[in-house]
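In what follows, a single structure is set out as structure tokens and then discussed.
Of the protein chains in this complex, all but one are displayed in their positions.
Think of it as A and B in the order they're written, each chain with its own count starting at 1.
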Amino acid sequence: MRFDTPVKLSELATLTGTRVLGDGSRLVSGINEIHKVEEGDITFVDHPKYYEKALHSAASFVIINKEVEVPEGKALLFAEDPFSVYITIVKKFRIFEKSEQAISPLSKIGAGTILQPGVFVGHHVTIGKNCLIHPNVTIYDHTIIGDDVVIHAGTVIGSDAFYFKRRPEGYDKMVSCGRVIIGNRVEIGASCTIDKGVSGDTIIGDGTKMDNMIHIGHDTVIGKNCLFAAQVGIAGVVTIEDDVILWGQVGVQKDLTIGKGAVVLGQSGVPKSIEGGKTYFGSPTQEAREKMKELAFVKQLPEIIEKLKR
Amino acid sequence: MRFDTPVKLSELATLTGTRVLGDGSRLVSGINEIHKVEEGDITFVDHPKYYEKALHSAASFVIINKEVEVPEGKALLFAEDPFSVYITIVKKFRIFEKSEQAISPLSKIGAGTILQPGVFVGHHVTIGKNCLIHPNVTIYDHTIIGDDVVIHAGTVIGSDAFYFKRRPEGYDKMVSCGRVIIGNRVEIGASCTIDKGVSGDTIIGDGTKMDNMIHIGHDTVIGKNCLFAAQVGIAGVVTIEDDVILWGQVGVQKDLTIGKGAVVLGQSGVPKSIEGGKTYFGSPTQEAREKMKELAFVKQLPEIIEKLKR
Partner (left out) sequence: MRFDTPVKLSELATLTGTRVLGDGSRLVSGINEIHKVEEGDITFVDHPKYYEKALHSAASFVIINKEVEVPEGKALLFAEDPFSVYITIVKKFRIFEKSEQAISPLSKIGAGTILQPGVFVGHHVTIGKNCLIHPNVTIYDHTIIGDDVVIHAGTVIGSDAFYFKRRPEGYDKMVSCGRVIIGNRVEIGASCTIDKGVSGDTIIGDGTKMDNMIHIGHDTVIGKNCLFAAQVGIAGVVTIEDDVILWGQVGVQKDLTIGKGAVVLGQSGVPKSIEGGKTYFGSPTQEAREKMKELAFVKQLPEIIEKLKR
């Protein structure tokens, strides 16, 4: 997330009761989770395993729970609990505001776009031209939707990332400040849910078509002209390239890539990255031809074992 | 879909800029996709593989992209792109109209029927007597619902078929003009989605009971007194006969039949037609007893392989 205007690091230190290591007069332009950082961003790290990654990331500022040497070109905030400090900053700059009306006057709706009864449009939403949003759809704050988009009834765009930190006493919530961005000519079926990014964006590429009851996790980026059948579930931080086809009830685990033009058959589970241009089946997925062969061999097992006994 | 009044073939030719082969003065009574055609209908075909099927179907009129001899008793519309011509006709005769109110005054609600707050009822809907429609349910235009039906919150009835034609530049949408027809004493759980037929009807038979989050595809016909547990997904153009039981998270592929009284156990995937009166398990499904035996053999594999090595 970009701040509307850059903020002095020392102001963030005062806001959060933390200590600056390095030059506190420098300007922070945004806040992002480690996998999305850019120059000018502040990020956080609280586990020794990731110290090096954070300190050498593109982020200019790091909230950290160890007093380390300040890397060249960076400045740090020292805090006992960097996760909480990060959340405090997010909440300060992306304040949740109750919606008094179903369609927020702070949002822009393009010409020719139809919003059916029961549609909710939160604050700071942009919807393009000639869209058709069917009844009882919910569009959370800050969502961006292109032109010629159809969204069927009951779908939810922009719900929070499912991202919690385990503490001894229970789970602590990561507050999402990212967005959902939907391209042109996208069609989304009924009762789908698309979560916003944690600090970056969940993106659905131009021309992609989704059937009903599809779940898309936070920060997942989907290419152009993909086709997803009903009840597909895609976890967070997934990259799906163009022209991918996922059949019904496929599940995709987090933090992986599905290559361009891949086809995944119904009920398969994708546990790690798969190459484009091929067809996959099974949970966990294998190449479909291989999996089918395997299933045929398993069918022969009783006979084989019988033979072996003799 | 029947037209309200029959239309001259030559008028359709003028509307769509196509050329009549045969008698243009004949009356067209409806428009339907090839798997649903009746006498008097117009349909389309654009792939040489299906020319013969279309030209010898029950349809009286065919939109086609080849200049063929006109079959006895038929007339044709010649077009470069029959799919687009078909869509143009559908859109002309089934115009989408924005709903200004949550309950359309063009719909009929039977005596004793309760619509809870947040329910949407589109245009030209018929709901029978003594139904209970819970909050935030969406019922699209042209849906027909019988008597004594219960629909739980958030369910969507009549969303569009998931049916797209791949073009070099992306997907082109088939515009659905069919309906959903729900029988008497049906109960539908919360957050289900039932798609309308492409040109025919999606039908749920009398007395069928569905749990939550069930997806039913376009043109699927479900018999009487079926029982579907939560998160079942059924693709389009499926026939499910009476008394079928599908347990939780079962997936059913398109264009197949499940015979009367069949039982499919949880998480199974049905890839082709299965006979009635039997119990099935697995993805892809086998008879349950067979599948269980197979699973038991697989469990013995490590031991068997160990023995073989010695």
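The rule is short, and it goes like this: a residue touches a chain if its C-beta (ideal position, glycine included) is under 8 Å from a C-beta of that chain, and two chains touch if they have at least 3 such contacts.
Every value quoted in this text rests on a predicted model; they were computed, and no experiment measured them.
S.K.: With the full complex in mind, choose from B:Ser60, B:Asn136, B:Ser176 or B:Thr285 the residue touching the hidden chain.
M.R.: B:Asn136
S.K.: Which one touches the absent chain: A:Ser99, A:Thr257 or A:Thr279?
M.R.: A:Ser99
S.K.: Since one chain isn't shown, list which residues of chain B touch it in the complete complex.
M.R.: 114, 116-118, 132, 134-136, 150, 152-154, 185, 187, 189-191, 206-207, 209, 211-213, 224-225, 227, 229-231, 248-249, 266-267, 283, 295, 298-299, 301-302, 305, 308
S.K.: Identify the residues of chain A touching the omitted chain, counting contacts across the whole complex.
M.R.: Against the missing chain, chain A presents residues 96, 98-99, 101-102, 118, 120, 136, 138, 140, 154-156, 159-160, 162, 164, 170-171, 173, 191, 193, 195, 213, 215, 217, 231, 233, 235, 249, 251, 253, 267, 269, 271, 283-284, 293-294, 297-298, 300-301, 304, 308.
The working rule: only the chains that are shown with their structure count from here on.
S.K.: I'd like to verify one number: the distance from the centre of chain A to the centre of chain B, where each centre is the average of its C-alpha atoms, in whole angstrom.
M.R.: Going by mean C-alpha positions, chain A sits 32 Å from chain B.
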